[in-house]
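A protein chain is absent from this complex, but the other protein chains hold their places.
We call the chains A and B, going by the order they appear; numbering starts again at 1 in every chain.
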Amino acid sequence: MPGTPLSSFAMPHEVAAAIEPVDPAAQIALLERRLARAEAARAAAEHLLEQKSRILAAANTELTARQDKLSTSLERRTRQLLDAQRVAGFGTMLWDIKHQQLELSPQVQVMIGLEPGSAVKTYRSLVRGLLREDRRRLLDWMHGELLARLERDHCIKYDGQPCQGSPGPCEEALREYRIEVRCPAEKGGEGVRSLRIMAQFQVDSQCRPAMIFVTVQDITRQVRADNEAAALRARELQRLADLERLNKELLLAREQADLANDAKSRFLAMMSHDIRTPLNGVIGMLSLFDESTLTAGQRRTLALVRSSGDQLRVLLNDIIDLARAEAGKLALTPGPTNLVDVLTDGADFWRHLADDKSLSLDIVLAPDTPTWVEADSVRLRQLIDNMLSNAIKYTSEGGVLLKTRVLPSGWLRTEVIDTGIGIPAHRRTELFSEFSQLNLLGSEPGGAGLGLAICQRIIEVMGGRLGVDDAARGSCFWFEIPVVRIPVPKRVANPVVRSLRGADGRVPRVLVAEDLATNRIVVEGCLRKLRCEVHVVEDGQQALDAVGSGEAYDLVLMDMAMPVMDGPEATRRIRALPGELAQLPIIALTAFTRPEELEPMMAAGANDSVAKPIVIDDLYRAISRVLGIPVEDDVAH
Amino acid sequence: MKGVIIAELVRWIEEAFSPAVADAVIVRSGLPGNGVYTTVGNYPHTDALAMMGALADISRQPIAVLADSYGYWLASRFMELYPEMFEGYTDAVTFLRDVDGQHHREVTKLYPDARTPSIVVVIDGEELTVSYGSHRPLADVAHGLVRGYIDYYGDDLEVIRDPGSPGPHAARFLVRKPARVLSG
Partner (left out) sequence: MELIDQELTLSQFEALPSNVVVPLCEATSADLRDWSTRLLDAVAAQDDEAIRRARHSLKGLCGNFGAAAVMHHVDSDLSSTDARARFLDCVEATIAAVVAIAAPLVPQ
């Protein structure tokens, strides 16, 4: 069927006969119908065309109005753009490559010193507007970058492949070429204007350069600011370098100072130890002076030597303490400490000095001050001594108050408040440094000023704080230390109370022979504490009589030297008694512990001995030994 | 439907058959417009279908054959009426490739109320597949049109209608060099 000719549509005869008109009337009727249709179609077409013309005319009117509006708006926008360029300090150039035409916006003309609106045909006008030394640079840039680009038909993509000119700008077509140049700020003037020129190619659909669109930006201010910033930065870097150098020097100097200080500390500590030994000898010798043989003048001299010696000793001890602290060897030996005793003892110790200066010295202990704490009592006392002696030293009238209380944290705060001369706030930090003794108005020199430095170290080791505040008058030195309350300890001084009982549960009956009333009382007291029955006689004869009287004693305590009959004699006689009495255990009481001095008693037949002064524990052990009673160790602990 | 399609249909019937057949078709179709059509107007496509149906009755020819012949004839009429549409084309394949993308867009631009068929052309090697889709059942007319363009450009190509494609709203045509040429 393809290519079927039109004539091939032959109608079957009977069909054609039925349709095709044969008589003239039918033919005329057909023609009339066709004519009428053609006529109607023409009228309809004309009507439609007329309608369309009207629509077109209306559209045309509207389009014209719109175009007017657009051109007005375009004009306004162009003006706005130029204004914006002037204000922003940038202008535009359009270089039509095809037609070799250069179009400069007024702002660019102003920048390069041309009259706005001058006819500029080539880029050479632009070049001539620049500083002489920048002209060559701009030309090189234009030939090297822009014209080189123009000589290529297609741009080269960044990967080095030629751009195929595919629709839309390729990457390189969007590339921006830029250079910065300078021109005179005004004609004949010395001022310089900096310009940044940025060029971009506008390409056709094959990526062929069609135009160069150039913006020229006045960057004078920016360049000036950059230059200033660079200068500022250079100055800052120089300053930084100076500071770093200075810092290095200071560090070195400090290192040297530290080394020197260490050496000094070691030297001091060593010297102090070496000095202390002979000093102790001197002070010891001084106490042996028989003052009654001295004249009044000599006595005054002796007193002065003694007090100087004491001061020297205190100072040496301070130095050694400090050296030890600096070497980190200051260690605490905490133990059960009666805090109230430490405080009151400290105050009592300094009371005579306060009295000498007619100063009051009071203690106020807050009710919650614990009596027993776990602490290093010696160091605690050292703190109190230092603070009290300083307070008294620097106070000439009024008094000193020692106060303690427990802080909410549980720490103990102790304050020593004086009515002395006070310490200016700006000099307080010096106070706690070594060898500083503030030369304060009205203060008396004395001491090396080591006390507070030592206190500082002690407090550090205790984990506390130390400081000074203003008091109503004078100063308030304080320290705060963590303390641990402990229950009242069993007093070490109290002898262990034990009772002596034989295997049968009976208490021992003891006979004591001692001529001195004092000793009799002491021995009897000890024996009674040990729950013994005691019978006391004053010499050997009485002892012998008592033993022979039939009284049943378990034991005799026999002094050696007694009137009438001494200890050895009485012992010998007892040993000579008949029966079991001769076996009576005898303990010698003697002031002498040398074996040869005990010899007469032991030779006479004494079983054991106890040295005077009598210590109850020794007595207990000796009696237990001779009576064969097991020793109860630590029963009371 | 654009008036040109239906106005040219009347003209084709007058030429291919006779003015009397055209008159009979119009009368028999009983169309409200009584066969008055201008190329600048718009008319319901059912008018064209009604006339085709009437023509088939009268001529005792299948509608598909008639429509194909009309399409073939219409291709040369388009060239007479709209020569600017064919400017720059030297072969049928390129023209057909641009039919939907450019010509129908042109039509739409000129006549915003025109509903053009969609033509999708896929070139695979030397073969061209034209897919026609329209709300109007005129796939046979399209077939004829394609044949007409190819003959006009004198290209040695054959047009094979994909028998699997459903008509008459849609059709797929394979345009390729005749097998005999390939084998020779």
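Just so we're on the same page, contacts are C-beta pairs under 8 Å (C-beta built on N, C-alpha and C of every residue); 3 or more make two chains touch, one makes a residue touch a chain.
Predicted, not measured: the structure shown is a model, and the values here were computed from it.
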Visible chains that the absent chain touches, using the contact criterion stated earlier: A
Listed residues A:Arg37, A:Arg520, A:His535 or A:Arg572, member touching the removed chain: A:Arg520
Contact with the hidden chain (one of A:Pro367, A:Pro613 or A:Gly628): A:Pro613
Chain not shown: contacting residue from A:Leu131, A:Leu174 or A:Ala561: A:Ala561
Hidden partner interface residues of chain A, rising order: 287, 292, 493-495, 515-522, 524-526, 528-529, 561, 591, 612-616
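As a convention for this text, only the chains that are shown with their structure count from here on.
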Chain centre separation in whole Å, for chain B relative to chain A (CA means): 94
Chain A contact footprint on chain B (complex, rising order): 7, 15-21, 23-24, 26, 34-41, 58-61, 65, 68-69, 72-73, 147, 151, 158-159
Residues of chain A touching chain B in the complex: 1-4, 6-7, 9, 11-12, 15, 19-21, 30, 33-34, 37, 40-42, 44-45, 48-49, 52
